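Shown here: the complex without one of its protein chains, the others still in place.
Going by the order they are written in, the chains are A, B, C, D and E; count residues from 1 in each one.
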Amino acid sequence: MLTTQIIDSVVRSALAEDAPWGDITSELLIPESATAQAHLVAREPGTFSGGAVFAAAMTAADASIVVELLVVDGDAFSAGDRLASISGPARGVLQAERVALNLVQRMSGIATLTARFVAETAGTRARIVDTRKTTPGLRALERHAVTSGGGHNHRFSLSDAVMAKDNHLAILTADGSDLTTALTRARAALSHTTHLEVEVDRIDQIEPVLAAGVDTIMLDNFSIEELRQGVAIIAGRAIVEASGNVSIDTVRAIAATGVDVISAGALTHSVRSLDLGLDIEVETTQTRGSWQPK
Amino acid sequence: MLTTQIIDSVVRSALAEDAPWGDITSELLIPESATAQAHLVAREPGTFSGGAVFAAAMTAADASIVVELLVVDGDAFSAGDRLASISGPARGVLQAERVALNLVQRMSGIATLTARFVAETAGTRARIVDTRKTTPGLRALERHAVTSGGGHNHRFSLSDAVMAKDNHLAILTADGSDLTTALTRARAALSHTTHLEVEVDRIDQIEPVLAAGVDTIMLDNFSIEELRQGVAIIAGRAIVEASGNVSIDTVRAIAATGVDVISAGALTHSVRSLDLGLDIEVETTQTRGSWQPK
Amino acid sequence: MLTTQIIDSVVRSALAEDAPWGDITSELLIPESATAQAHLVAREPGTFSGGAVFAAAMTAADASIVVELLVVDGDAFSAGDRLASISGPARGVLQAERVALNLVQRMSGIATLTARFVAETAGTRARIVDTRKTTPGLRALERHAVTSGGGHNHRFSLSDAVMAKDNHLAILTADGSDLTTALTRARAALSHTTHLEVEVDRIDQIEPVLAAGVDTIMLDNFSIEELRQGVAIIAGRAIVEASGNVSIDTVRAIAATGVDVISAGALTHSVRSLDLGLDIEVETTQTRGSWQPK
Amino acid sequence: MLTTQIIDSVVRSALAEDAPWGDITSELLIPESATAQAHLVAREPGTFSGGAVFAAAMTAADASIVVELLVVDGDAFSAGDRLASISGPARGVLQAERVALNLVQRMSGIATLTARFVAETAGTRARIVDTRKTTPGLRALERHAVTSGGGHNHRFSLSDAVMAKDNHLAILTADGSDLTTALTRARAALSHTTHLEVEVDRIDQIEPVLAAGVDTIMLDNFSIEELRQGVAIIAGRAIVEASGNVSIDTVRAIAATGVDVISAGALTHSVRSLDLGLDIEVETTQTRGSWQPK
Amino acid sequence: MLTTQIIDSVVRSALAEDAPWGDITSELLIPESATAQAHLVAREPGTFSGGAVFAAAMTAADASIVVELLVVDGDAFSAGDRLASISGPARGVLQAERVALNLVQRMSGIATLTARFVAETAGTRARIVDTRKTTPGLRALERHAVTSGGGHNHRFSLSDAVMAKDNHLAILTADGSDLTTALTRARAALSHTTHLEVEVDRIDQIEPVLAAGVDTIMLDNFSIEELRQGVAIIAGRAIVEASGNVSIDTVRAIAATGVDVISAGALTHSVRSLDLGLDIEVETTQTRGSWQPK
Partner (left out) sequence: MLTTQIIDSVVRSALAEDAPWGDITSELLIPESATAQAHLVAREPGTFSGGAVFAAAMTAADASIVVELLVVDGDAFSAGDRLASISGPARGVLQAERVALNLVQRMSGIATLTARFVAETAGTRARIVDTRKTTPGLRALERHAVTSGGGHNHRFSLSDAVMAKDNHLAILTADGSDLTTALTRARAALSHTTHLEVEVDRIDQIEPVLAAGVDTIMLDNFSIEELRQGVAIIAGRAIVEASGNVSIDTVRAIAATGVDVISAGALTHSVRSLDLGLDIEVETTQTRGSWQPK
C-alpha cells in the first residue's frame, strides 16, 4: 500500500519544492564536513505513523544519513519520548528537517485521531474507515496513517470500486425502471472482482437495493434510530456502512447501532499536525579559524 | 505566484490519483450524454480562496465544463451563499467533484483562518505571514490562500532567503569568532538580492546581530515583555519578526508589542477544511428504456 | 477505464518513440502545405476496437487532422469495409500512420479473438475475462479491447483485489493453522470493498476455502469433470472461475460445466494484429516547379 | 541498443502499471521476512531473449533480489531447461513475477520466431530484418529480441533514415519532374550520414531510382520472378530489400532470389509469447503462531 | 527535425526555470488587464533562426499572445530591421521576454556564424556540417540553426551512425587482425541503413579503410596538402570529410582541397548570442487611481 516507489516520489517532490536550487543558508553557514546528531521527539502524546517516510526524506536529502526508528507505525507514545535517532552530514539533516517533520507530523496526527475513533468504538462490530477526502498527492500516505491508528481503508479511488449515490440512482431510474432491475442490470456489467456499494438516504430504499444483490449499503445521514432499523432490515444480507455527521462525539452511538463500517472524512480532511520536533546538535571538527563562510 | 502551470500540475496529479483508470461508477451508471448543473455552496461562513484551482479541476476532467465563479479569492461569504456555478457533462463533473472540493475546501479553510488572525491584529503594524509548515506538494496553493485571507508570505523555500537559526549561529562561532564578525563575513558572500534573517533566542543576541547589518531579526519564543524590549532595542534598524506560540489567542498581544511580522505555522499545518459542498443535478435526455448500463 | 489521459499518454509516447526528432522523410519530400485524404480499411473481417486511440494518434501528430470514425468499438466488420476517414496535413497523417495502425490493429486483434471466445460460449452462464498477461504499458488499452469483443475484465492490477495462490496458501498454513481460520483472519484485515479470490488446485481445498467466506474460488487447471464437481460443491456460495489451458478449442466445454468466469491469458499475451490498412492519397496544390526538397 | 536507461524505464513503468499502490495480496498474506527461491523454466523449446530485462524487473521490485542468468540472449533451449535462478524477499519476487514473465516471454517469442526465419534462409545472402510494426513503448526491446534470434535491425524510427514510398514519389514528380532528377535533388539536401531507401512497386521504376544514387531499393510486393529480375537489374548498384507477404512459408523462396535484406513485420506485430514459467518456493522462518495477517 | 514537441518541451522547461512560481515583479506592478505591443528588433546584422521557438516561448507564457514573424529562418537582415511583432497581455510578454530572447539570440548567432562559413566556401564542393559539440539539451535547436545558416547536419547522436575513431581502430586490430578484415566484419554486423564513417589520422590508413567499403572517411587534422592527397587517393570511392582546426580563417583553403564535408565544432560550442532586442510598449486602460499594487 505504502510502497517504496510512492514514498520516494513524495519525498523527492517535497524536497524539490522546499529547496529547488539548494538550501542557501546551510551552504553559506555550515561546513560541508559538519555532522549532526538528532532525535525526533514527541512534544505531545499520540500514535506514530510515517517512520518509513521520515527516514526516506532524510536519506533522499543525503544518502549517508542514518536513521534509526525507535518506534514502529501504530505505536502509542508519550510526550517527551524519542521516536527516532538521526545522524549524518549536518547540511543534509538540516535540509530535510522541515519536509520530514511536515510529513511525519501529519501522518501521526491522522493516526492519533483515528486511534481515538477506534478507542471510542471498542467492543462494537464497527470498523472505522477513511474516505476520499484526503490531501491531493498524499492519499497513499494518509490511508496508511489511518491503518496505523487502527482504522481500515475504504476504496482507494474512483477506479477500484463502485459507489452509487443519489445522483446515480436518480439517473438509473429516470427511464421508469425500478431500482432493483436497474441495479441488477448494472451489476451484470461489472467485473466480478468489483465491489458494488450503494448509498441510500431513506429506509424504503434498502429492500430494492438489497434485492439487486449489492455488496455494501451505505446509510447516509441516518439518525441513530434509523441506523438501528436499517441494520435490522439488512440483517446480514449486505455490509452496512454508516456515513455522515461522524465525529468523535457521535461515533460511539453510531457504532452501537450494529453497523459494520463507519466512514469518517474528518480522519483526513481536517487534521491537526501532531507536535513532533527534531532536536539537532551540529558538530564541526574544524579548528579555530579554519573555516569561513563560502 | 499561483501560476497556470502550478495549478494544472496539481489538479492533474490529483485527478490521476483519484481515478487512475477512470471513474468506474459514472462509466457504469451515467450515460455519456448526461449533463449536470451544479453549484458550489457554502455550508458555513468564511473567506474564499482557490477559485482558479476549483475551476481548473473541473475543466481538466472535461474541457467542455463551464465554471462561473461568483466570488473572487479573498471575498467573505455567509453560510448558504453560492460561490460558483458549474455546468457540463455529468461524468466529468462527478469525476472532478471530490478533487475540486478537497482543494477549495482546504484553501478556503486556510484563508478563513488567516482572516481571523488578520482581524485580530487590526490596527497594529504587524503583518501575519506563513511558514514552511505547508503540505508537501501544495505550498504554492497554501501560500496563495494565506494572501486570500489578508496575510503575507514568508520566503518560498530554502533556496530564496537565508534564515540563520541557533544551530547555524553555534557553528558560526564555534571557532571563537564573535557573532558580528562571522555574520558580516557571511553576508559578504551572499548575493546582493538575498535577504538575510537571523533568529535569536535571547535579548543579548540582538545587538551583535544588528551590528552585522542583517535585514530581519526573528525573536523566537520571546515573552510579550521580551518582545517589547526587543522592538525597543532594534528601533527600526531591522525588520522584527515574532515567532513561536502564535495562536488566535495570543496573536493580538504579540502584535501590540510593535513587531513588524508575525509568522504562524498554524495557518497551514493544522487547518480544518471549510465546509463547502457541491449541489449537483444530473439530467439525461434519453427516453425511457433507451439506455442501459454498459 | 480508457480515459483521455491514458490514451494521450500512450499515443504521445508512441509518437515520440517513432519519431524522436521528426519524420525526416516527410520533411524532405512532402511540402508543408500538402494535404492527405485517407481511409482506414479492413483487409480481413473482425471486431473493431481502438477508435478513440486511432483518432488520438492522428490528432496528436497534428491537431488539425480530422478523423471520422465510421464504426464504434465492438462493431463487427467485413474485409474491405471502411472503418474511419481521415483528412488533414499530409505530413501529420504520414507521421502518425504507423503508430495509429500499430495500436488499432493490436486492439482489434484482441477484440476479434475475444469475440470468438464469447461466441463459443454463447448460451452458457460463463463470462470470458482477461488476465494480467497484458503488454507492459498497454494494459488499459488491451482490457478495453477485451470488452469491445464482448469479454469482461478481471482485476486491473495487484493493487485492487486479493488473489491468493498456492504459494500464499502454503505460507498461510505453514504455522499449522487450518486454512479456514487463516483465510478468515486475513479477510478481517482487508478493506470491506476488496474482493477476495482464492485459487485452488484440488477439490478438497474447496470446502475449507468456502468456509472462510471468500468471494471467488478459482479452479486452476481442473479437468472438465473436476470443474463440474467443483461447481456442484460450491453451489452458488461463491463465484466460480476456471483458469488454465483455456483455448478456443477448450472454452466451450469449460463453459458448459457451469462456471461463472473463464479467464484466458491468450486473449492478450499472443495476439495477432488484425490486418487493417490506411489508404492514403496525398495532394499538393503547388504548381510545376514551385517546390523543391528542402 | 538496449541500454540500462531504456530497460529501467520500461520495467519501472510496467511495475507501476501492475501495482500502482502495492501488491495487496502479498502484503496481506506473506510475511515481510519470507524469502523465495525461484527458477525461470522453459515449458517449450525456443531461443532466449530478455535476460537483462527479466533481471531488471526483479531488482526494480526489490533491490536485494539476486538473479543468476543461466543462458545468454540468443541461446537456444529445450523444454524443461532452467534459464535463470532467482532468490530474495518473497514479496518482491511475487510482485515482479508477472511483469518479468510478460517481458521475457514476449522477447523470447520474438527471438524464437526470428530464429525460424533465419534458419529458413540459411545459405542465402539474405538477412532477416524487423520493421516499425513493433509494440508502442517496447520498440528497443523487440528490436533487441530480433537480434537475439539472429536477425538484423532496420532503421529505428522515422528520424534516422529516409524511406521514400509511393506517396512520396507521387508528390516528388507531381510537378512533372522526372524521378531521377527529383531524387538527386532530395539526396543533396540530406545529411551525408543519412541512408536513402526508396520503395518501388514496379520493375520500370528501378533504373530511374538507381540513377539517383540511392542506398537501398525496396522491392515491395514483388513476385518471386520479379524479385529475381530486380536483383539482376540492380546488379549490386544498391542494396536490395524485399518486403510484403513475407512469412515462414515464403521466406526461403524470397531469399533464394538473391535479395540482400528481407523485412518482415510478422517478427513483431503478431508474436506468440513463449511459454516460460516461474517455479517459486516461498520459505518463512517464522515459528508457529508467530505471524498473522496484517 | 525541429518538431513541435521538441520546441514545446524546451520552452516550457526554460520558462519554468526562469519563473518557477511566477514573475513576482509583473504580478506586483503590472495590472492583469494591461496589454503590450512589442517588436523583435535586430541591433546588428545577421541570419535569422528560431522564429518558431521565439513564438512558442511567447504563447507558452500566455496562449493569447499573438506573434507575427516578419522573417523566416534563413533570412539575412540588417541592423534595425524588425523581425517579429508581438501583442498580447503585458504580464505574459514580460515573463517570456528573456527566455524568448535567450533562445532566438543563440540560434541566430549560430545561423549567422554558419552563414559566414558557407559564404567562405562558396563555389567549392564542400558542405559545412555541425558536430556533437552542442549545448546539452538544445541539440535539435542548434542543428536547426546550422541549417538556417546554409549548413548541413552530421549524425544526430551516438545512436544513429557509426563513427570509428583512433581508439576504436586500435581495439579492432589489437588481436593482430588487419584493419580491412576487421572493418569488413564490423560492417556485416551493422543495420543496412546505418552509415559507417571511419576517422583516419594518416594517409596510409586510407586504402585499408576504403577496402572495407566504408561510407565516409574522415581525415582528421590533416594539413592542406595531406587533404589534397587524401582526396586524390579516395577518388570518389567514399565521402571525404575534413575535421580539425576548422575556423573562418582556414575553411576556404580546406574546402579548396576538394573534400565533400567540413565539420566544425566552432559552429555550436562557442557561439556569440546575436544582439536582438525586444522593444516593448505596455498599455493599461485603467483610469487614474483605479489600480493599486496587489
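Note that a residue touches a chain if its C-beta (ideal position, glycine included) is under 8 Å from a C-beta of that chain, and two chains touch if they have at least 3 such contacts.
Just so it is clear, the model here is predicted, and its values are computed rather than measured.
Engineer: List the displayed chains that the omitted chain touches in the full complex.
Structural biologist: The chain that is not shown is in contact with A, B, D, E.
Engineer: Among B:R12, B:H195 or B:R228, exactly one should touch the missing chain; which is it?
Structural biologist: Per the contact definition at the top, the residue touching the missing chain is B:H195.
Engineer: For the chain not shown, which residue from B:R127, B:H144, B:H168 or B:H269 touches it across the whole complex?
Structural biologist: B:R127
Engineer: In the complete complex, which positions of subunit D touch the hidden chain?
Structural biologist: 1-3, 5-6, 140, 156
Engineer: Since one chain has been left out of the picture, which residues of subunit B touch it in the full complex?
Structural biologist: Residues of subunit B in contact with the hidden chain: 127, 129, 152-156, 159-161, 191-195, 197, 215-216, 239, 241, 260-261.
Engineer: Tell me which stretches of subunit E touch the chain missing from the display.
Structural biologist: Touch set of subunit E with respect to the missing chain: 10-11, 13-14, 17-26, 28-31, 34, 36, 90, 94-95, 98-99, 102-103, 105-106, 109, 132-139, 157-164, 167-168, 170-172, 174-177, 182, 185-186, 188-190, 194, 269-273, 280-282, 284, 286-294.
Going forward, only the chains that are shown with their structure count from here on.
Engineer: With centres defined as the mean C-alpha position, give me the subunit A-subunit E separation in Å.
Structural biologist: Those two chain centres are 51 Å apart.
Engineer: With chain centres defined as C-alpha means, what is the inter-centre distance between subunit B and subunit C in Å?
Structural biologist: Using C-alpha averages as centres, the distance is 44 Å.
Engineer: Give, as an integer number of Å, the spacing between the C-alpha centres of subunit E and subunit D.
Structural biologist: From the centre of subunit D to the centre of subunit E is 33 Å.
Engineer: Send over the residues of subunit A in touch with two or more other chains.
Structural biologist: 20, 156, 159-161, 194
Engineer: Chain touch graph shape: choose line, ring, star, complete or other and state it.
Structural biologist: Contact map by chain: other.
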